[in-house]
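Can you read through this structure? Questions will come right after.
Omission of a single protein chain aside, the complex is shown with its protein chains in their original locations.
Per-chain numbering from 1; labels A and B assigned in written order.
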Amino acid sequence: MKSEKTIAWLLLLVVPLGFEGIWLLQHRIDTQRASISEERDEVLLRSPRLVKAMGLEYAPLLADIYWTRVVQYYGNKHLRGQANLELLWPLLDITTTLDPNLVIAYRFGAMFLSPPAPGGAGRPDLAVQLIQRGIQANPDYWRLYEDLGFVYYFDLKDYQKASAAFLEGSKNPKALVWMKIMAAKVAAEGESFETSMFLWKDIYDSTADPMVKKNALTHMQLLKVKEDCKRLDALADEFEKRFGRRPARISDLAQAGLIRGIPRDPSGYAYVVGKDGKAELNLDSPLLEQQLMQERFRKAMP
Amino acid sequence: MPAPAIETENLTKEYPFGFLHLMKRTSLEGLNMQVETGEVFGFIGPNGAGKSTAIKLLMRLIFPTAGSARILGKPISDVEMHRDIGYLPEQPYFYDYLTATEVLDYFARFHDLAAADRKDRIERMLKKVGLETARKIQLRKYSKGMLQRVGLAQAILHDPKVVILDEPMSGLDPVGRREVRDIILQLKKDGKTVMFSTHILSDAEMLCDRVGVIVGGKLRGVGAPGTLVDMKTLGMEILFELTGASNAPLVAKATRTGDRYRLQVAEEELYAAIEQLRGAGARILSVSQVKATLEEFFMNLVEADRAQGAAVEVSEQ
Partner (left out) sequence: MRRAGVVALNTFREAVRDRVLYNLVFFALLMIAASVAVGQISIGIEQTVIVSLGLSAISVIGLLISVFLGVALVSKEMDKRTLYALLAKPVRRWEFLLGKFGGLVLTLTVNTAAMALGLLLVMLYVKHGLGGSDTVVLVGVYFILLKLALVVALALLFSCFTTPLLAILFTVGLYIVGLYVQELRNLPVQVMSPAMSAFTKWLSYLLPNFENFNVMAMAAHGRAVPGALVLQNTLYTLVYCTIVLTAAAAVFSRRNLK
């Protein structure tokens, strides 16, 4: 029994001490590794064809794994507010090559790629390329036309092409009727509150992904804010015409009988009048941060 | 009085089995025995009686549920004590990618022997077990009997004081068995203690100073082969040939093998029987005593055990 007991006692000593050492070492190794490669999210195999060849018959499965990586990658970066999304395209490229019928990859992929930071990678050109590839592989799936129109409409501001995309999609018998209406409306009016609202509302209603849903909701709320502010500004102009001065606060408009009550933003905070005399979000409103972020990146982008 | 070479005290091994290991099967039950220094001790019993279990417990290949054992006065957990013991496992098997020389050299290295000494000993051992011509052949090409010889060689290579052999005769041809018997006798002559297990009783009778009979996990008797059984003569056996045809009643009672007949008669009827046979034209070849053997003692025990086992089974239902 002697040697067995010795080993058992030794184990009681070795395990806690050893794991203590492992804990310490692992922290050191982590710091060391972090310092040698700050941007360590490498895609080892950047060639989609090579990946596909190596995937053998499991290519679709591999595509799913890559797609998970895309979502993880985007999610992690998004959470940390990092704008560097340069690996998004190679990952999406590989994913859709491995499984050309993975429609979700085109749809959400475009949504990650197209919008300016911080919402996306700011590469609407690549988004268009991705969706067009998706359309080629899945010609029957009309939602991809919607997405294409979406990118042209919001990010490229090319209303002719957006209209053409909606029209093309509407030819699909399964497509919802509004596609045709949208095609005409966008061609005639360009960007408008109703169109934008409708498009985001459709995204909001048609997705199950909570991240996308939240994003669409934020956009809708900000659109509403923008529209509200525009209306309040118009009323302020009316106020100026009547009283010869800009209103100092929103309640001035109410007292003048131009509005009933104090209007509130979608998060429930009252609008205020800013220094330049224009209506804007309350400083306490959670939407303010979103709005500032959107504007800052829009300015930074050429 | 010197300590016995091997002694066990209440050595017990139970194996758990069945669902969640809740049930227990006793493989060896409270074994108490001593093997004195310099004696040849035979451990006999049918297959599955617990002989191998006892030996494996001694060699610490398995661990006892209860009890303890000492070899050469030291507890069996003392690894250094293993320098003085040799062990031949049942149906031994060795690294089949090695040759006999290599495997012996490998084992010899654990005994801190110098290279020259190792070479010399291996040389002698191979000769002793009759493998010198096969020494350069990998063991994967060896027959069962040859492996048994390698096993014997590794067990006695380091000149141990105590040699424990598990079924040393099994798998051997008559020549091999004879050689193993000679080796055991040689060990005894050299003053070693030998303990071996066997289910072949004649081997035990021929070699052992004392035997222990184990049946159903229990030691049923220990002693010199002669003292275990009552050696009273059971009768006389007459061996004879017939020169011509005969229909004498005694001839009809005899068993015939080839040209020879065997007839068993009571001691007091011997002379009358011989007279009658000679009258029938028989040529008497030999007359010998018939004694009760170890085998009969053994068979009685086994049968008693089986009957008891059956009784237990019935009572469980």
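Basically, a residue touches a chain if its C-beta (ideal position, glycine included) is under 8 Å from a C-beta of that chain, and two chains touch if they have at least 3 such contacts.
Everything quoted here is computed from the prediction, not taken from an experiment.
S.K.: Which one, B:Arg83, B:Arg135 or B:Lys218, makes contact with the chain that was left out?
M.R.: B:Arg83
S.K.: Residue-wise, where is subunit A in contact with the chain that is not depicted?
M.R.: Missing-chain contacts on subunit A: residues 3-4, 7-8, 10-11, 14-15, 18-19, 21-23, 25-29, 32-33, 35-37, 40, 42, 44, 75-76, 79.
S.K.: Contact with the hidden chain only, please: which subunit B residues?
M.R.: These residues touch the chain not displayed: 56, 59-63, 79-83, 85-89, 91-95, 97-98, 106-107, 109-111, 151, 154-155.
Keep in mind that, in the parts below, only the chains that are shown with their structure count from here on.
S.K.: Taking each chain's centre as its mean C-alpha position, how far apart are subunit A and subunit B in Å?
M.R.: For subunit A versus subunit B, the centre distance works out to 84 Å.
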